[in-house]
Structure formats: structure tokens, C-alpha cells
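Taken from a larger complex, these chains appear in their original positions, while the remainder are omitted.
The chains carry the letters A and B, assigned in the order they are written, with residues numbered from 1 in each.
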Amino acid sequence: MSILSSTIPHSELATRYCTVRSATEALASRLTPEDQMVQSMPDASPTKWHLAHTTWFFETFILGPHANKYRPFNEHFKYLFNSYYKQLDGHPLRSVRGAFSRPSLEDISAYRAHVDAAVESFLSEDSPALNDEIAALLELGLNHEQQHQELIVTDIKHAFWTNPLRPAFIKARPQSTDKTSEMEWIEYAGGVSQIGHTGGEFSFDNETPRHKVLLSPFRLASRLVSNAEYMEFMEAGGYRRSELWLSDGWDHITANAWQSPMYWEKAENGWQVFTTSGMQPLNLGEPVCHVSYYEAEAYARWRGRRLPTEAEWEVAAAALPVKGNFAESNRFHPGASEDASRSQMFGDVWEWTSSSYSAYPGYRQSAGALGEYNGKFMCNQFVLRGGSCATPESHIRATYRNFFPPHARWQFMGVRLADDRA
Amino acid sequence: MSILSSTIPHSELATRYCTVRSATEALASRLTPEDQMVQSMPDASPTKWHLAHTTWFFETFILGPHANKYRPFNEHFKYLFNSYYKQLDGHPLRSVRGAFSRPSLEDISAYRAHVDAAVESFLSEDSPALNDEIAALLELGLNHEQQHQELIVTDIKHAFWTNPLRPAFIKARPQSTDKTSEMEWIEYAGGVSQIGHTGGEFSFDNETPRHKVLLSPFRLASRLVSNAEYMEFMEAGGYRRSELWLSDGWDHITANAWQSPMYWEKAENGWQVFTTSGMQPLNLGEPVCHVSYYEAEAYARWRGRRLPTEAEWEVAAAALPVKGNFAESNRFHPGASEDASRSQMFGDVWEWTSSSYSAYPGYRQSAGALGEYNGKFMCNQFVLRGGSCATPESHIRATYRNFFPPHARWQFMGVRLADDRA
């Protein structure tokens, strides 16, 4: 990533650090130490691990190399909480993160406090070591931690869903309306535009360099696809009609017996969905969520439309303010578009694009372990845009590129339709 | 199992119940709530689950059907803590037991207290409901709980081994001697003997009916195979010589790259083994432990000997007192045979026999869910005898039949040699 210089004034780093770290702990505080142990599938991680790994990041990339006299909290943690950086000294298998009863949550809290104290000291006025490159690393670490805040929510949602007791992460939320604004088409002229990050504020390296793209005229739906609309697809036999699906998608839904989005369950009195507030009746006005790329693509095909490319999405989003239903609302559930003013472009659910995740023209991966952050995943993944109800508002922007393999659906993921202009 | 009548006077049931239940809790008290969450492989279970499942047994088979006005602690537990009884209302997949952060350990403790109070009330003098069949069920439940006491130890040992920090379950034990008594052959005449349980005290149904067997003259080793002896096998290339192995065994050790017993690790300064007290230097005098049937059988073949049949073992053991290194010693680790008086027939390690686990002549499985306890596992398993350092002393006897598939080795399992008499 472009880690040449920080976009935060050094004087504000300590405050920002404190704000982000506290937000993580606020999330975790909703959970017991036992809850924070659960790893319900290899792709997900225990909360406790997220708490430790984000801390490890500051220790490994900032305190270790740059803070004079910093003493690691525990020599074993260097290995234990490395996620996937192969250029460091190895890491445990992802699938056994749930086996780490030790260190205890108490130890992890002490680890966080130890690192927090060291970072705060490092950032204090008297510290001569802080320079702009290190400030940039710190900013990266904070953005990294915000990514894990989102994963804490999506991973515990999955964990609680595998528990037959179906616990809730938050108290029951007020039901949003089941009405939805009418879907309209918004037209875009196409032509040569620019996408990618301009560099004024923080971005990940995969958002750069900013570059020109050439687009045909296109249009985008004024809001997300709703549960009501997706139900029409299901009722039209969408999950049984092979011609609607990518070949890999058909194989996947067949092998896994998928017949609805994730977390949907048919009860006697209609569809229920598992939410961060436990099981709830399906709200037809809310955007469809927890669908894979396969399902998003099949739905669009069935409607005779298509998914947007990431360039189309970004061109459209660049003109809009970054506001919506984010983590700060503490709902952790997407909401309906009650009226036409609510485009849902930011927040609610990540929107699948038809773009494979690949390098922008001129992109070069950084050297060293941090170069592994983004570039090595540019294969068999699709780009999602716009953030979700579990994304911190300060973390998202129009140029932000998220990515997941086409079968993934445990994140808050949904669909916005696109089409060519006649 | 033979559940017609209890072998414990009714007046002693309450005391016995209390003793066994407390022993379980004493084991668990060595562990944090987080430790009690860990399931490190599908065959193993979290401690918390063992605590709940053993309680479920009393609720399901005694309190539910027989205790007037008993109110279940939580309706969901009926499903949640069923292990494998298909005739009941289903059970969760074994592999997700580690995902149950809820109910919390605190809830499980309350569940135990709730059931304990109800059982104690049921057993009190005024209870008219207690009859001999129910007393027998209770006795079965206590023996069932003792089986899970052993599993708590073997499962947490495995769990801690998967943790890179390698925690200890108990404080470091005093090192036993690395000397071993000389191995001698004890001769047996063979002929017609009887094996199986006589019925005076408790037994599982698979130990019955007592019946005649016809044995050729045989001999048994005076003690278990030691680590020193097993090392000779390893140094002679035992794990690389296909001709020493069963076909399935060779495939298994090749596919899993086994080159030593489980928990052995070669360090710079020699072999280390993971124990309930953490990593320890290998003690050559101790019996070899954590070997599969495949390894036990290959070792015996390499020595030009064989494993005993279960009938041979029982005929020899019937004459001996049930004493040895059991769970009560709180060592949870096998010890050396320092002198010829210590035969190690009981305790230390379970001894693999060459006998497939099958029904005794005339055996009939009970009707109902409890009939699933033993009979349905009579396939692709081998019998082990004698108990181990994790078995409660009051739980074992000469007729006791334990069984595991030939590749299993996370229990305390070892080898005693046998041979035909010239």
C-alpha cells in the first residue's frame, strides 16, 4: 500500500489510535470470554484472536522495529498471532485459532494494554522516533484494525448461528419498514473517467494508482435488490434452473444444497432469518443479504440485467456523500430504502461487482511482509464496493475495494443491478 | 447392559453419586472456562461438554422418565447434550461441540447443581419412586460419568498439545525412575476357562454373558513394553519397513507421516514427550504410550511375538488384585515397572489386544436408546484391557472391555507382548 506518508497530523495520531482501539473493545465487550473462543469455520476467527492479531500488527510493524527499548509482551505471540505473512517466522494453521484457550482473554487484554501504553509513549511529544513513514504505518494499522472490527461482527454472527441456542449479539433491534422505495434507473453517460485514489487521505495500495477508464453508457438501480424481489427469483425456481447459473455456481449450490441466502430458514409461519439480534421474521423491504457472487449474478441474469463493474460503481459513487447505515448505528443489520433519497450506495451491504479483483494499471506491490497485504490475493476473487452495516463509517470511501471468492457469503453482501443503456 | 438390578445398596447410592460427581468437578476445576471450550479434533470433546453430557444422562434416563414433577433445567439441553443416541430426538454434529460458548460454564454448573439436587431428592428416604431398576440406571450413569472423567483428561491433553504454548494440566510431576525391571515370560496352561462378568457387581452389558473359552497354552510378558524397547524398534527402521505392518496400518502411517508414538518430538537434546505436565524429556523406563493398534501390532511382529487375545489377558488378570497407577494418583502419566512385583496389568496404559470388539456368545443388545451404548460399535474396533493412569480405580476390573479403532492413539494406550508356548 502507499505507505510513504501519513494523512493524519502527527498531533492527532494518539487520539485516533485511542478511538479505534476503543471501538474494537466496545464490540468485544458484548461477548463473554467463552464467546470470544469460538471459531465456527476455518474462514472465520474467534473474537479473541481478532483482539490479539490487531495488536500484534502494531507490535510487529511499529514497536518492534522502531520503538527503542520496546520489550515484547510475550515472545510466543509473534508466531501465535501472525495471520498469513509468510515472510515473517511462520504462523499457526488458520483452522486451529479456536483451540487457543491460552493466552486467556485476560492475558490478551493485558497484551492490548501493554502495546497501547507503548504506542502512546511512542506517540508522545518527547518521542524523537516518530517520522512520517512510521505515522503512515500506524495509520495502516488503524485501518487494519477497523477491517477486523467488521470481521468480529460477521464472525460472531456465524458462530452464534451454529449454536442451536441461537444467541443474540445485540438486543432486539426496532423493525425497519417492510416498504421499499420504487426501483428506478439512474443513467450515466460513460466515456473516459478516472477511478482510484487521489492520495489526499488514507487508502490501501490496491486503490492506486488513480487511472483513466473508458466506459460505455450505463445505468444503475436507484437502490439495492430487496428481499421481496429476491423472493420472486426463488419462487420462479431460481435455485433449480441451471441455465441461470455460472457453471461453478451451479456445481456449488448443488453440492451444498443451497436454496436461499445464508441464514434464511423456512418456518411454519414463513421465512425467518438469523440476525445479530437472533432469529427474526424476514423483512421484505430490507435488501437481500448474505448472497454469494453466484447468487447475485444468477439473480441479475434472471432479471435480464447484470452486475455493475467496479469502475461503473465508483464513477457513480464518487458523486455521493459517504453516509448510510454503518457500524456506528449499532444495528449490524441492513435497512430498507424507505424513500428515493436513500440510495444505499454506502453502508447496509457490500455490493458485488462483476469485476475480478486484479491490479490497477501501474500497480506495484510493496516490498517486504506488508506487500502481502493485498497483492497476493488477486486471483479468483471478485470486488465488492460500498461497505456494510458492520463497516465503520470512517473506514469507507468511494474508491475502497473489498474482495471475496465467489462462494463466500458470510459477510453482509448484497446486490445492485446494472444495465447497458439502450 | 445388564440393568436389571443395582449392585449398590440403595442407601449408599446418594454417597456414591456425590463422590463420582465431585471427582468430575475436581478435574474440571483445574481448567479455565476458556480451556473448557476447546475441541481440538472431532474425536475429542470440550470439558464443558463432558460436564453437561454426563448430567444430561441422569436427566434423560432417570429424572425425566421417573422423577415426579422434575422440571428440566433447559428444554434445549435435551438435544444439545445428546452424544449419539439416535433413538432420541437427534443430536448436534460431534465436530461442532467446541462452538457452544452458550450455555456458559456458569450455566453448566447451574445445570449440574439443578440435576444433583433433583437426584439427591429422588434418592432421599422419602422417595417412593426408587426401585431396583432405576438404581441400576443410576449406577450405569455413574459408570458412564467415570468414562467421561478419563476422556476429560485425554481430550484436554490433546487440546493443550495443539496449542503452541503447550500448557500443563497439572503441575510438574516427580520424574519416575528410568530403570525397568527385566521382562520375563509368565506361562499359562490354557485349556477351558471362563471369561466375562459374573454379575455380582456392576458391569457393562458387553462383558456378559460369562462363557467358556478354549485356550492354547500361552505366555504373557511380566510387564509392559518400555520406551527403551520401543526406541529399539524405531532405530531398527520400524516405521520404514512395510513388511512389519498391516496393510491398513502401512497406508495410515504413510499418509500421516507417523514416525514415532503420538506426542513425541525430537529436540536437539533428544526425544521430548508432551504430557499432562507439559513437555518433558522422554523417560526410557516408562511404558510406551499413545501408540495405535497398528504400531502395537507391528512392534510385536518385529519382536517375533504377538499381542494377547482378550481372553488370554482376562484369564491372567483375573488372578490379580486391581491395583496400579490410576486417576486417583493425580499423575495422569504412566510409570515405570521398577521391580518385578509391578506387573502393570491394571492402570498405567490400556493394553491393546488382538481381539476385534464383538459380541460374546449369547449377548443380546438391550432394547431402547440405552441399547446403543455398546452394541452398535462392534465393528472395526479392537479391545483394550486394564485401564490407564486416567481411569478411576473404582471403575476398572478384569472383565472390563474398552475398544477403539486401530488408528486411535490419543488415549493412554500401550503394549504387552504375548506368545505361544513352545
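In this text, a contact is a pair of C-beta atoms (placed from the backbone, for glycine too) under 8 Å apart; a residue touches a chain by one contact, two chains touch by 3 or more.
What you are looking at is a predicted structure, and each value in this text was computed from that prediction instead of being measured.
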Number of identical chains in the full complex (with 2 shown in place) equals 4
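Keep this in mind: only the chains that are shown with their structure count from here on.
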Which integer distance in Å separates the CA centroid of chain A from that of chain B?
-> 46
Touching residues (chain side chain B, partner chain A) in the complex | 31-40, 76, 79-80, 92, 96, 98-105, 159, 162-165, 167
